[in-house]
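The other protein chains are all here in position, but one chain of the complex has been omitted.
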């Protein structure tokens, strides 16, 4: 993190807008495209004002054509531009899966390094009550078995801004997951226009000594809430925010576990097949000897997200679930 | 496995054909669709003769429209038929990802159980030399975080036939991955026309006492070869074939680990983000106390599969890799 | 030509859908149902008039805007309220709420894909199914001008054209996909796309539901008789926002007020009176009856029990 003189308190959503605005101003190759990103400013209000400022050539309202949004962005990226494409909901990654997992992620490698694919794919994610099985997902882990792109998931306004700026400046493709429930959250963000957060560096969001809770995106906040709960039991929880899934900062993870000897991994996605499983496997492969107990995963129930908000709430993990796992570990 | 009087030695590919043929004969609601499955009998020769026997209405050569193949099959399945759809290469699951992961897997749940989706999606998988990054994958794990469908991966002709028949008779959607490199392999298959292999039951393909190697699909054969190598060191390896990823037979896995205390999980997919990570996490969460060492994962390098067969070979895991992991575990 | 009785039926059903939607809005105001809904005011003309060309055994893939097609297909109102209330009386037994996945297999209502375009493929599959099973069922699939630009349409339309499937596509062109004007995001005209797949395309004014009905009847009959698919492009309007509470800052006042003059319910009422096919008394009676019917359904639906945690895994694996 670059040092900065001042800082302002802004929302996560505003942080995204500022990152886009500043990078568009800095580099005219940066263009934004997606459904309703232009004149409407995005259905979650993350891109207001850009259309007015940069015009229809650089802020492109697309047809409802997710394959074109991502595949077209690859075409833009290999011909001299630096597109920031948006899928209106992260769930729609499955509507452009070949384009994301094969074209965006592999075009450079498949062609022997002859191209770079400097693009960012923004994907608003998460369950926020009533979205149902196709508008509520946190599908970050889908990208894991398709190497080639970074996977970034910010949890705070500062991270959102700093990571998005880093992603736009990065010559690799980046899958960038923003949590819809975080858009309205506020936090201090440095003023420095060159403030970037390096991709792939974990951040200890709270120090602790007894149990490490690993999380990213919204689950970081659940982990922090669980740490508060655990503190009342006299348990000291360290919250490690991976800030995404690739690159994975295994050094930071192993160092924290070395200190605590106990680990819970918390995610919003269903327990099975998510980032938590991957991180668990990395730990069990490399530092199992440091552990004093099982590696616990917290995630949503392994069911499609029901559309009824009351049922959705029953399916989602909670700080209490994380707290319980922590308690079980400290015995 | 139903007991059977006789058995014949046939190929894995023939086993698939027989399963389709017998189930089509038994139940006229069973229809087959996909690219070149009809008059050509499939580009890997897995569906010969069906078109001639059952006609163009039940053996449907489709356009090159993967979204239609899967999404259309969902339409067939909810209106009284039992489709067996084929994606010509398993890699193309990303060309029909919404249809597979959301429509096929979730239609029943999203609509409060008002429909059943009795369909099988056949997907020939795996690297066989020169297919490159988009025709060589084993993408079974992509389905893990999308509950709703079974994930089946047979390793032998008997399993191929018995599991495919079970899948066709099952009222759940099933993702059925056939390994292209196994099509020509031979094995004994029971004659009994009602021979089915229950979905979700692991099979101990070789008994052993020192190390458990967990695998599915082609990697089972690598595990068996590694077991031979290990035997020459005096190490007794148990090879547990999960036969797929969902349902996962955790009882069988835990029982084997209870016996051996050491585990290697071998898959063909890249090491990161595959079924091995999931199984590792399940073990580390539930039976970590039974382990005498780390949980080792063997998989392909975390790179897109290079098209050059010589490079592909360097990327793929081998029996020697599994053997080495076994040796490291027994110290 | 739509006969007077059918015209009245169309009017009755449009009014019923309108009343239902008004009652839903009230439920939302009262915080009894979640606010995520895409109001259908303006497109009842195409939804009702097209759907009424179907039989009960025919298949319907409705779209996300409004509920008029679902109501026209005969799904009980109690079930619809139950879906929005998220209770056991809903067609999805409490799973759905908000922009729902209504399902009614007995009436051929095959559900909805939450990702736009997904239903186009399922519709093509359902139509192929009818052909394979040699029934004479017709499938009708609704979607907006925005969803018409997803690749799913191409794959569905091509298969339908190649195999002459009994399928009627209804493109509800209301000029907008959320904030994006159709002409900005669309090359050519939807109606002209049909020809490229080898089947007829017909454009029709959605303000006039009787004309829409004529077109739909012809398309459905053609499909039923082995003549293959039809694409109907209905020029319609979105009287309200994309979603409830949409400030619509992207929309000019002039365009909104032009749209407002094209309300199919208002038009049909005037036309029926003008032609003498209905009297003021008849029309008022229809309207009063609709409100009564809706009220009764609403009351009944409110009594439904909320689902409990045990349903969470009930419909996952058989």
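The letters A, B and C name the chains in turn, as written, and every chain counts its residues from 1.
Basically, contacts are C-beta pairs under 8 Å (C-beta built on N, C-alpha and C of every residue); 3 or more make two chains touch, one makes a residue touch a chain.
What you see is a predicted model; the values in this text were computed from it and never measured.
Asks: Which one touches the absent chain: C:149, C:174, C:230 or C:259?
Replies: C:149
Asks: Going by the contact rule already stated, which one of A:58, A:135 or A:243 would touch the omitted chain in the full complex?
Replies: Touching the chain that is not displayed is residue A:58.
Asks: Would you mind spotting which of B:13, B:65, B:79 or B:280 touches the chain that isn't drawn?
Replies: Answer from the full complex: B:65 touches the omitted chain.
Asks: Looking at the full complex, which residue from A:34, A:48, A:72 or A:244 touches the chain that isn't shown here?
Replies: Selected residue, touching the omitted chain: A:72.
Asks: Hey, which of C:72, C:126 or C:157 is the one touching the hidden chain?
Replies: C:157
Asks: Mind pulling the chain C residues that touch the left-out chain?
Replies: Within chain C, the residues that touch the unshown chain are 149-155, 157-163, 184-190, 192-199.
Asks: For chain B, which positions touch the chain that isn't shown here?
Replies: Its contact residues with the unshown chain are 35-36, 38-40, 43, 61-67, 91-92, 94-95, 129-135, 301, 303-304, 306-311, 314-315.
Asks: Touching the hidden chain in the full complex, which residues of chain A are there? Just list them.
Replies: Its contact residues with the unshown chain are 31, 57-58, 60, 62-63, 65, 67-68, 70-81, 98-99, 102-103, 107-116, 147-148, 150, 170-172.
Note that in this section only the chains that are shown with their structure count from here on.
Asks: What is the distance, in whole Å, between the centres of chain B and chain C, each centre taken as the mean of its C-alpha atoms?
Replies: 41
Asks: State, to the nearest whole Å, the distance from the C-alpha centre of chain A to the C-alpha centre of chain B.
Replies: 31
Asks: Counting only residues that touch at least two other chains, what does the list for chain C look like?
Replies: 94-96, 101, 113-115, 151, 316
Asks: Which positions in chain A are in touch with at least two other chains?
Replies: Answer for chain A, listing residues that touch two or more other chains: 91-92, 94-95, 132-134, 303-304, 306-307.
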